[in-house]
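Here it is, the structure in full.
Note that one protein chain is taken out, while the other chains of the complex remain in position.
Up next is chain A:
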Amino acid sequence: MSTLARKKGVGAVIWDYLTTVDHKKIAILYLIAGGVFFLLGGLEAMIIRIQLAVPNNDFISAGFYNEVLTMHGTTMIFLAAMPLVFAMMNAVVPIQIGARDVAFPFLNSLGFWLFFFGGVFLNLSWFLGGAPDAGWTSYASLSLASPTHGIDFYVLGLQISGLGTLIGGINFLVTIINMRAPGMTYMRMPMFTWATFVTSALILFAFPPLTVGLIFMMMDRLFGGNFFDPALGGNTIIWEHLFWIFGHPEVYILVLPAFGIFSEIFATFSRKRLFGYSSMVFATVLIGFLGFMVWAHHMFTVGMGPIANAIFAVATMAIAVPTGIKIFNWLFTMWGGSIRFTTPMMYAVAFIPSFVIGGVTGVMNATAAADYQYHDSYFVVAHFHYVIVGGVVFALLAGAHYWWPKMFGKMLDEKLGKVTFWLFFIGFHLTFFIQHFLGLMGMPRRVFTFLPGQGFETGNMISTVGAFFMAAGTVVLLANVVITTVKGKRVGNDPWEDGRTLEWAVSSPAPEYNFAQTPLVRGLDAYWIEKMEGKKGLTPAEPLGDIHMPNPSILPFVISLGLFVSAFGFLFHQDHAWGTPVGVFGLIITLGAMFFRSIIDDHGFHIHKEEVMEAEKKGAGA
């Protein structure tokens, strides 16, 4: 049954990836799909910046600008940042905790395919009458009035992909609680695993409110509901609350894994253990908790009253405390370390001042009285791009360079990596720093053009030039990926030579069973401890034996495809007679596939001891 080291044709490789339940392959799927959506979102950003380069520009129309703007935000958050975070989690977390796989390999695959079909569905709107155009927040007062089907694509696509994210969150929670290797206590877990753990809990509690909001919006637009229609007693503020009860934790869902990635990188390339590990854990959990208490700071100008505004303002500012703890811990990790400025480390070092700027403007925005001035201006745009790009995107780029050898067995070229870094770093600050001032000068966000003679010309031109730097950096990164794939040399287990955590103790890429023998974890930075004692490998916790593996399955793909078909049908049920039947047909596909999953026993298979020994002998001399 084992497929170890067998040469395969193209069709077989595609079938392998469609049916895989291996977390390492699912990580690659997330990386590719998230990467493509990242390029798409980047393209949309470039269109925005070109349109805003000069006053009264007519590069694109106002209506198309609304669509591009909406899709840029939606794509970047839901279809680029989230899956890329999941790519890192899938590639690393099971190995970091010494596990052979995640708790639910089948659900892991289902989560990916739901995300994928949701994202494709959302983007089909471009070709089927127009994309959503009410901003990524899609406030009901705007979106109910949108004449095209764009909002319906948003509502249905995000429901499908959100379901995938929820499943992924539950999977990682159970994996981290139940699948840790012997000796891997909670307080010995690497920071990235901790971040994944807290993030997964946030996903579990933050995505259902979004789903409910999307269901209401779907009912209102497609099935005659009145949740948000004031004429029949509805209330559009309900959408805003539900959206931000999800939307604010979402910020931490993205940035906590980013913190985790940087924590690993700082420790590795300072060749020191992470400073203040327990306070880092504490700060991560506290940020996760407080993240749920602050959603209404997005709604200061809605008119909730001074008491509600004051409570949410104070809660928001409180988050600066655990975040500050983290910043100082990273600085102290570097202090006295023997630092190596590799590409990931450069992103990490650049992240600190960039993210601190975003944090400071965050506290400014949290000041409710002052927020009336910043609200809906480019100051807010500058703020959240400093947090999301300066925090999350830097981390994803750093993580991609850092774990690339572990995922693909080859190192990305360091020279090109540094070129990408400098282009991206300079471009990022050029684009967004000036936007603080544009905002303070009164430039409103989400408007398709501006007038000459109001002092916005220079700032916008600088911002657009910066965007081209970032685009150039991305092109260099793509070139780097191609060159590495074609010419790169195979690397060993620990290509950075200073790896501290378990993933660096297995071959690159890891064998499908991860560990021939489950390791015994003897402390924080388990692999570093073994290396310091002069050992080459890990201390095993079990004798060599047969390894149980889950069977691959096409059902996750089919279940997701069914929902995709169903959403397509229901979206058009008011316009075409075939709408409802197609919608029902899609649900039957999904429920049918779930039925088969339920009634067909799936006991997995075993890789025999002899095969494992042979693979270990050949495989990168582990």
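Basically, a residue touches a chain if its C-beta (ideal position, glycine included) is under 8 Å from a C-beta of that chain, and two chains touch if they have at least 3 such contacts; residues count from 1.
In the analysis below, contacts and distances are computed from a predicted model.
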Candidate names "TonB-linked SusC/RagA family outer membrane protein", "Rhamnose ABC transporter substrate-binding protein", "Peptidoglycan glycosyltransferase MrdB" or "Cytochrome c oxidase subunit 3"; UniProt protein name, chain not shown: "Cytochrome c oxidase subunit 3"
Among A:L242, A:A467 or A:A615, residue touching the chain not depicted: A:L242
Contact residue for the chain not shown (choose from A:G9, A:G224 or A:G453): A:G224
Residue among A:W136, A:F216, A:F275 or A:F300 that touches the chain left out of view: A:F216
Sites on chain A contacted by the missing partner chain, in the whole complex: 103-104, 107, 166, 170-171, 173-174, 177-179, 204-205, 207-209, 211-213, 215-216, 219-220, 223-227, 229, 231-235, 238, 242, 245, 595, 598-599, 601, 603
